[in-house]
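Heads up: the structure comes next, in structure tokens.
All protein chains but one are shown in place.
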Amino acid sequence: MSVLAWGFDMLLAAGLLWLAWQALFTQRRFSAVVNFMAFYLLMALVWVRLDAPDIALAEAAIGAGVTGALLLTALGRLPAGTSVGADPRRWQRPLQHLAMAGAGMGVIWLAWSAYHLPRPGLAGEVTATLDATGVSHAVTAVLLNLRAFDTLLEIVIMLAAVVLVWSLGPPLGPPLRAFAPATALPGLPALSHLLHPFFVLVPVYLLWRGTHAPGGAFPAGAVMGAGGVLLLLTEARPWEYLRHHRLLLHVLLAAGMALFLVVALGGMLLTGTFFAFPLFLAPTLIMAVEIATALSIALMLMAFYLYGEPGQ
Amino acid sequence: MTEALHWLGYAFVAAGILFFLAGSLGLLRFPDVFTRLHALTKADNLGLGLICLGLALQASGPAEAVKYLLIWLLMLVASGIGATLIASTALACGLAPRQADRPPSTSTSQRPTEQ
Partner (left out) sequence: MTTFLYAAGAILLLANAGVGAWRILRGPTSADRMLAAEMITTSAIAVLLLLSIVSGQSALVDVALLFALLAAVAMANFVTRTWTLLRDDKDAREEARHD
């Protein structure tokens, strides 16, 4: 059995390195993107092998769904023509070797120090305090109670990125409007019609799972965002829709952060500590924050995809 | 009964893996994108379906079995529709399906239609 596990891991690592190599050194941009998507698929398997199904879920949702979509649209906005990288000049060669040697040393040092980290880390302490957090899944407890401040900051960073993208003004190139002729591709609307119930159902399921098993707001939001991207790709309606509902859009974008802050400040009023909420309220509050965060993340990912404020 | 179901499940999973291998043989050997589309969407999805069916037969409860079959259903939708999308996109890009080289006998058999 251990031989099989070892063989699987070796095969996985080899495949990962191979795909990374192809993604970095291929001459064609589209080929690089496809390699990157395949790389993410294998990366999810790696997280599974490392016994981290939560990260595997997030990796699957973000990597397979949203990142590929973002990269492909970014590709569409680049000027036409192949992007063969220039050969390095002669004086750049030593620098190149130096950088590669430095990166190699860094990786070895990281592996060495990771090998010497205390095992099993903080898992014991988290399990000991799990009863006081209001949820029964350790990862959710860490993300939304024990280290909720980190999660709040992550949401703030994503919101700041959306504001930044929007503040860049109207996109310079051709208007970013995906084009798919419904007559030539009748399958595309059919695809979105068939899959939409699942794009609503699966995030709800993930949110519900998050209270007691791997799941939670991040994968749920990413799946919902991917569903939104599919909607944007296949139907022209959502653009108009967003224009008429700009206030709602803004409120929903900030909902995760706002609710998070309200909960944190409320905790300060009730117990005197920032982000400390009473145990009897904790499950409800965590669920509410998760739902708001998932909605915000979904809309943020769609906002990244649009590259500009809709309706402008 | 459960013993028999388990063995049936193993058989299905093994057959599914065989279909996966057949599909990648097609991906290796077939001459153009349209034929490779056949290898992939048919053989690989049948393989996945057989694996899902085999695991569903061994599942501990109906909820688990339904989830396996749901995965297969989603993949069928994605690759069934995706195959038509890719094929029409490849056609729009100007890729023509590769035709078999016609021996002279077939060209004579076509003569009635030319008249």
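For clarity, chains are labelled A and B in written order, and residue numbers in each chain start from 1.
Assume a residue touches a chain if its C-beta (ideal position, glycine included) is under 8 Å from a C-beta of that chain, and two chains touch if they have at least 3 such contacts.
Please read these numbers as outputs of a predicted model, since none were measured by experiment.
Touch, as defined at the top, links the missing chain to these shown chains in the whole complex: A, B. Where subunit A meets the missing chain, the touching residues are 1, 4-5, 7-8, 11-12, 15, 18-19, 22, 26, 28-31, 34-35, 37-38, 41-42, 44-45, 48, 53-54, 56-57, 60-61, 64-65, 68-69, 72-73, 75-76, 80-82, 174, 178-181, 184-185, 188, 191-192, 195, 198-199, 202, 206, 209, 213-215, 219, 223, 226-227, 229-230, 233-234.
Although one chain is hidden here, its contacts on subunit B can still be listed: residues 10, 13-14, 16-17, 20-21, 23-24, 27-28, 33, 36-37, 40, 44-45, 47-48, 51-52, 55, 58, 64, 67-68, 70-72, 74-75, 77-79, 81-82, 85-86, 89-90, 92-95.
To be clear about the criterion, only the chains that are shown with their structure count from here on.
Here subunit A touches subunit B in the complex through residues 184-185, 187-188, 190-191, 194-195, 198, going by the rule given at the top. Subunit B meets subunit A in the complex at residues 74, 77-78, 81-82, 84-85, 88-89, 92.
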